[in-house]
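Working notes, beginning with the structure itself.
For this view, one protein chain was removed and the others were kept in their places.
For subunit A:
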Amino acid sequence: MKYRILKDFIIKNKAIYLIGFFFILLASFVQTLFPKVLGNIIDILGKENFSKTAVYTRIGYLLLIAAATFIFTFIWRNLIIGAARKLECTLRETLYSHLQILSQDFFSKRKTGDLIAYGINDVLAIRMAFGPATAMSVNGIVICASSIYLMLTSINFKLTLMTLAPIPIVIFCMLFIGRQIQFRFHRVQELFGEISDRVQENINGIRVIKAYVQEEPEIKKFNTLCDNMMDANIDMVKTSSKLTPIIEACFSVSFVLNLILGGRMVLNGTISLGDFIAFNTYVTMIMAPIVSIGRIVNNIQRGLVSLQRLQEILNTPPDIVDQENAIKERIDGNIEFKNLTFYYPGMKKPALEGINLKIENGKTIGIVGKTGSGKTTLANLLLKLYNTGSGQLFLDNQDINDYSIDAVRNSFSFVPQDTFLFSTSIKENIASFKNIYTDDEIEEATKFSSIYESITGFTDGFDTILGERGVNLSGGQKQRISIARAIIRNPSVLILDDSLSAVDTITEKNILDSFKQQRRGKTTLIISHRVSAVSGSDEIIVLHGGKIKESGTHEELINKEGLYYEIYTEQSKAEE
């Protein structure tokens, strides 16, 4: 279960992996034959009157080894590294698909930047570990094993042991110093992050900094960071620059041991000159994989950490799931809250408490209250963004938990408080990326929300791209597009969550009027902190501290002289 996603992928692609690893073995082994052949040629050349054909054959071998190494390496790299890339893309897609089914509660606890990091950095780290790092370690192990084997058996046992004596020291130093480097590297990364944060915050807040003449203190703070960064960097290089000289010194010892001892053996006839040269070449050959041990270990460790992180996200179950036999039909628009109490996960105070409210199909309901009174929570529950306890919220006399997510969300439409539009065309935004609406329907929806003229005023009309790369709309224009997006779905229930705040008063009135016409016979919920937006509703609910304080029509509530009346007078007093 722990790394299931990885296991599944490997099993699915086992043929690629098997063939790939087979070719790694072949390629590595063929490479180690080279010094042997070279030594052989030298031995032949060393003899007086050597046979040229024998040399030609060996030259042929060398070329064959070259060709084989090339072909085998080409094949395994394409297979193994290619599979790692495929793994990367699969993981990213799996992550994205999983994010889409996770609930709002999950997103409210995490920063967008962190979640993106999973999809980019972690996935890359996993690729590095299971692609290049794994392949290189197999390659390195085979080269070392096969070189040492050939050195031991076909050249000289004693010489091999003596010459390779410094290698364990190399490995020890690498792992030991490697850890120190990693530690210091983290510090550098951390500081770089701090510098980035500082710069970002500073530049975004530069107007405040200027207005309060904080330039000097800001520079001072930044300079300290720069100093730390410099120190950390110098500190890191002090450690990391030890590594290569130590390794090279160790290999120099190997080389010199081989030179002196091997030379003696050649002179007293224990080994041939060719063996000596082959030996020398082997020592250089095993240097490369040994030097890269540190990097490989590091890559694999990072990959495993990332895999674990990713797995955690993938193992997070969505809070809201369809029950078996969930109802799939659209609802008509009868809503009933029965003594509903709701706590946001991890909160001690309920966001809504003892809500009893019956909304009959076709009614327009106004919900007023201060910030934090629970207005938006009502909408969140109706949209099934959070789970409601069973027996507390009924749609068409059926518990909301019995409905599928699809059924609920397709019956509802929502215009959120803070408008979110995607940076694609206006058309795609209104159609929610679906191509089920005709152009006429889209135009109709925009006329309804009084944005049609603005859109046709753009050069590209409905194909105008929004956002950074395109046109920047004003807050009011965005809200009106958001309304068009909600209305085009012709929902059974429409919820407006303070959705007209950025629209000027005349337009607001126009939109509210057309709502009255278009929504006749359909349920509409208008959430607002302004009395004016809800005063025309069939019933008004006044929320306070998560409870319904009052309900009734505008006149009833005014006559009651309660909280609604208080808000009303306060607001109309401000108007005078």
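Rule of thumb we're sticking to: a residue touches a chain if its C-beta (ideal position, glycine included) is under 8 Å from a C-beta of that chain, and two chains touch if they have at least 3 such contacts; residues count from 1.
Criterion: contacts and distances are computed from a predicted model.
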| item | value |
| --- | --- |
| Protein name (UniProt record) of the chain left out of view, among "Putative ABC transporter ATP-binding protein", "2-oxoglutarate oxidoreductase", "Molybdopterin synthase sulfur carrier subunit" or "Fe-S cluster assembly protein SufB" | "Putative ABC transporter ATP-binding protein" |
| Selected from A:Ile10, A:Leu25, A:Leu99 or A:Ile558 as touching the chain missing from the view | A:Leu99 |
| Sole residue of A:Leu175, A:Val208 or A:Val321 that reaches the chain not shown, by the stated touch rule | A:Val208 |
| Touch with the omitted chain, as defined above, among A:Thr73, A:Thr134 or A:Ser450 | A:Thr73 |
| Among A:Met162, A:Val253 or A:Ile465, residue touching the chain not depicted | A:Val253 |
